[in-house]
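Heads up, one of the protein chains got dropped from this complex, but the rest are sitting where they should.
Showing chain A:
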Amino acid sequence: MRFTNLEQLIRLCEEESVTIGQLMMTEQAAETGKLAQQVIEQMAAYYEIMKEAVHKGIESDAKPRSGLTGGDARRVHSYLHNGVPSLGAESCTAMAYALAVSEINASMGRVIATPTAGSCGIIPGVFVSSQERFGWSDAYMVQGLFSAGAIGYVIANNSFVSGAEGGCQAEIGSAIGMAAGALVELRGGTPEQAVHAVGLALKNTLGLICDPVAGLVEIPCIVRNGFGAVTAMAAADMALSGIKSVIPSDEVIDVMLEVGSAMPEKHRETALGGLAQTPTGRKMMKELYANEEG
């Protein structure tokens, strides 16, 4: 790849008059020695799996093996159709879809890691709901996924994308940044605006710990995906309205690395701290593993 940070990414896009998505697509083809058509087809196949996970999660009752969670996507979806959500219908739909994919993941269904499975609901939540709302084609959404991928590529190589290394900020935080930047571009924003959205979004999740109850990707992961979809849309709107990330986004990524590296091990996906070690969290873990062994 010809870029290692977001500043270089913007510069390349400006010099070549292309979007981040278009640049990433040609870079990927060049890097792997494949035709552009081949990499587009693979991404399109991934988008189909994302849509399938949204629909399965909304239409069926995906139940994780633990029995601790499930049905949240349907709850939000029916609330949306029966009441007047405080968020507005569009954001509420994105939230329901993100919860849906995350519940499919928790029940060992098929998802696309974006960038991880713990954060797999955010991009499909934002993308599928926005596609329905704005009438975008699948091909256009696929360009958006390349854009999200370029942003994630920079974050992953300069910081981290696993909760075990850098806490939840590295997973949910990265996914929100990727979705926010991609949404800016899908809505016609410039590469520079897209990158501002990344910085704005990441600043909002800095320091978020990874503290899953019983070590499962359920509590609080599923609701954080729901929140994440809404936050990504908020960050995109801020950037499209002209708000800039005063601290450049590349520097915010460096902060994520600094904060994650300083995070104690008990807050990095070990279930030894945070929500996992609350009286209720401990009780759930004890019951779960007692059942499994019995």
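The working rule: contacts are C-beta pairs under 8 Å (C-beta built on N, C-alpha and C of every residue); 3 or more make two chains touch, one makes a residue touch a chain; residues count from 1.
Everything that follows uses one rule, which is that contacts and distances are computed from a predicted model.
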Notebook entry, point to check: Under which of the names "L-serine deaminase", "Cell shape-determining protein MreC", "Phenylacetate-CoA oxygenase subunit PaaJ" or "Glutamyl-tRNA(Gln) amidotransferase subunit A" is the non-displayed chain listed in UniProt?
Noted result: "L-serine deaminase"
Note to self: Touching the hidden chain in the complete assembly: which of A:99, A:150, A:168 or A:256 does that?
What the structure shows: A:150
Next item on the list: Determine which one of A:104, A:126, A:200 or A:232 touches the chain that has been left out.
Entry: A:104
Note to self: Give me the chain A residues in contact with the hidden chain, please.
What the structure shows: 1, 4, 24, 27-28, 31-33, 39, 42-43, 45-46, 49, 64, 66, 104-118, 120, 123, 145-146, 148-150, 152-153, 156-157, 160-165, 170, 178, 212, 214-218, 265, 268-272, 288-289, 292
